[in-house]
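Worksheet: one structure, shown below.
Omission of a single protein chain aside, the complex is shown with its protein chains in their original locations.
Here is chain A:
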């Protein structure tokens, strides 16, 4: 089914097509929402809200960009809004957990089986990487998420964020630099293969 046909069916309220759309996008949207919430339960709620908004606003889709770009734009905006609404919330940091809890988190997630909250945060390094991305300012996190997790092009990101391609390029450059600094600070020295000077 081509994109136009999919949108047409979605606009008619075809639940089977919408269900397929959720299946296609849920992993990416869920992963990105988690980068903004840092909490599995909140991520479920936020991801559900995102899909409800997509369903309710599909009539507003005007084919002026790819459907995926439109979906990711909605998802990213809602993640940013969520972060603003929950600015003052205190998040549980890895270092504040006791050893057994830490061990529970260090799990192998190579298989793509859906995971329960207990199994969620996998390897130590993966958790640190997640924390580094989570701690990035929204302005950089947004472009990094769009480029690296949504695989959007510069033009698509520029369109979604309503900024110039040059701005996208600058934000990506600075965002990666910041992320690199954060990772060197937090991950270097462990079993993670980061410190290239060694």
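The rule we apply is simple: a residue touches a chain if its C-beta (ideal position, glycine included) is under 8 Å from a C-beta of that chain, and two chains touch if they have at least 3 such contacts; residues count from 1.
In this text, contacts and distances are computed from a predicted model.
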{"item": "Per UniProt record, name of the chain withheld from view [\"Glycine--tRNA ligase alpha subunit\", \"Heme exporter ATP-binding protein A\", \"histidine kinase\" or \"Putative zinc-finger domain-containing protein\"]", "value": "\"Putative zinc-finger domain-containing protein\""}
{"item": "Residue in contact with the excluded chain [from A:44, A:77 or A:167]", "value": "A:44"}
{"item": "Absent chain, residues of chain A that touch it", "value": "13, 15, 18-19, 22-23, 26-27, 30-31, 34-35, 40, 43-44, 47-48, 51-52, 55, 109-110, 112-116, 120-123, 126, 129-130, 133, 144, 148-149, 172-173, 176, 179-180, 183-184, 193-194, 196-197"}
